[in-house]
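So that we are looking at the same thing, I have put the structure below in structure tokens.
Removed: one protein chain of the complex. Kept in place: all other protein chains.
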Amino acid sequence: MTTASLDQRDQGLSQERLDATEVLIWWGHKGHAQVDEATVDRVQLRANDGMGLILLHSSHVSKIMKRVLGTRCSLRHRDIGERERVWNVEPNHPITQGIGDYFEIEREELYGERFDIPAPDELIFVSWFEGGEVFRSGVTYRRGNGKVFYFQPGHETYPIYYQPEIVRVLVNAVRWAAPLRIIPGVAGIKAEPLEPARRGG
Amino acid sequence: MTTASLDQRDQGLSQERLDATEVLIWWGHKGHAQVDEATVDRVQLRANDGMGLILLHSSHVSKIMKRVLGTRCSLRHRDIGERERVWNVEPNHPITQGIGDYFEIEREELYGERFDIPAPDELIFVSWFEGGEVFRSGVTYRRGNGKVFYFQPGHETYPIYYQPEIVRVLVNAVRWAAPLRIIPGVAGIKAEPLEPARRGG
Amino acid sequence: MTTASLDQRDQGLSQERLDATEVLIWWGHKGHAQVDEATVDRVQLRANDGMGLILLHSSHVSKIMKRVLGTRCSLRHRDIGERERVWNVEPNHPITQGIGDYFEIEREELYGERFDIPAPDELIFVSWFEGGEVFRSGVTYRRGNGKVFYFQPGHETYPIYYQPEIVRVLVNAVRWAAPLRIIPGVAGIKAEPLEPARRGG
Partner (left out) sequence: MTTASLDQRDQGLSQERLDATEVLIWWGHKGHAQVDEATVDRVQLRANDGMGLILLHSSHVSKIMKRVLGTRCSLRHRDIGERERVWNVEPNHPITQGIGDYFEIEREELYGERFDIPAPDELIFVSWFEGGEVFRSGVTYRRGNGKVFYFQPGHETYPIYYQPEIVRVLVNAVRWAAPLRIIPGVAGIKAEPLEPARRGG
């Protein structure tokens, strides 16, 4: 496991590093706009080829999340340190193993509906917030040959990534997102017919 | 109904024209790479706001289709003028009204699986090709507040758009894709709590 | 519009009445177990043929809902008259026209996750409950040629069906669920080949 950051060469995400990466976890705060389009291109294509892509918290403003989902990814938000209760709606999914019916986060930034994302392939978690909102806080997608998981918890001013349930979800998600195999993408395949095609031009 | 082309100002798709458009039908052949990123941005955001987007035939290589779907959209292809039979798998969908169990296209370019698209929200048509392939030839997606329909028939060397079943599908699709209302997108909503939130930081 | 009840002939749902019905709204309280299997059969097949089926509130214990969904439809519940806030996650859907970002129900029975239903074709509403739960309170499915909408609000001790937002959702849902056409189901179709099949036994 290693870390990439914006101040590294190729923003830490050179083609060589990506080609050696099976699962990429994305977390950002103020730097989303500084990510180059070329970096986004490289990450997207590697993710399409099979690299797992785990998008955390404010990734909804990242270029890469908008790129793979095709929508604005906008949402309601406020930061008053309210309570969140994360409900497990897919107890039979690899990502929720070891997680009970729900778990609580004592203080978290609110992200609320409507969350402007495509209907997910799988809805894993739905969260309750003290201030009156709900949120689809764990959702999966397949894009190309790769898997994508968005997971909302993780505001930088609270100790969220030290909470055991959160760690468990992340470990589960990395295993789930790891590629069965990488399938390098192609622009298209010019193919001969497999059956006698009688009407050739 | 009006037409936009690459040689017009703003590539025919100025913000003003898009703002007056309820459904945009996209067809291209050799010019896909000439479409500017700025044009793609405008079309995507208007589609996210609610404009219907109908993507025809080789739109799978267009920037806008890749932008809203987030994958390579690659496929098998050849052009020998073979027969296609389009099977209707959702006879209760608005797009298939007036269409029977199937219809035939006497000569068409092959597009075959695997078609590298996200799992569609709705699978409408699946095609059989004389040379031995199959293809998900009609698929729908919601992106933001807008609807997207990809429809494969339409190679430029055959009289496909004169065929009554094709015309019927397109008319149906325009009606289906027309917005119930346009909802201008926002970057996010900073919201006050709706309930007493006792743990404010 | 007419009403059917258990004490009528054929439990109010004879084949003749069903054949004349375009959309059936189901509400029950204590009588779910009294519905005959034969009645469930008739309703299911008519719904599969295209009749809209709107399942309200405690329909999750009805035989017909379990029949069309194939799961136990179990959930968390309590009745202390707590507040519910219904969030609109598909503002571009016919069922949510005229509904804002959310609406509130002052007193309602809790239904909470995990709601043991198949992943819906469309997730329309997600509810927040004062006692700490969330619920997928509006979901759609297609079954056969018919549309199904489950909508959770409606406990019998509160004036929920007098609330304007609820009425609006129901009117919208009836229009959405009305069949484009009824397609009488068949057991199967024995078909001649459409192409020369060279390997016939």
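Remarks
By letter and in written order, the chains are A, B and C; residue numbering begins at 1 in each of them.
FYI, a contact is a pair of C-beta atoms (placed from the backbone, for glycine too) under 8 Å apart; a residue touches a chain by one contact, two chains touch by 3 or more.
This one's a predicted model, so the numbers in the text were calculated from it and none came from an experiment.
Of the listed positions C:Gln8, C:Gln34 or C:Ser74, the one in contact with the omitted chain in the full complex is C:Ser74.
In the complete assembly, the contact with the undisplayed chain comes from C:Asp116, out of C:Asp10, C:Asp101 or C:Asp116.
Across the entire complex, the residue among B:Trp27, B:Trp87 or B:Tyr161 in touch with the chain not shown is B:Trp87. Residues of chain B in contact with the chain left out of this view: 85, 87-89, 91, 101, 112-115, 119, 122-123, 126-129, 132-134, 136.
Against the chain not displayed here, chain A makes contact via residues 50, 85, 90-94, 97, 130, 142, 145-147, 179-181, 183, 194-195.
Summarising the interface, chain C meets the missing chain with residues 44-45, 48, 61, 67-72, 74-83, 106-107, 110, 112, 116, 118-119, 121, 130-133, 141-144, 157, 185-195, 197-201.
Assume only the chains that are shown with their structure count from here on.
Centroid to centroid, with C-alpha atoms defining each point, chain B and chain C lie 30 Å apart. Here the CA centre of chain A is 25 Å from the CA centre of chain B.
Taking each chain's centre as the average of its CA atoms, chain A and chain C sit 32 Å apart. Annotation for chain C: residues touching 2 or more other chains are 85, 91.
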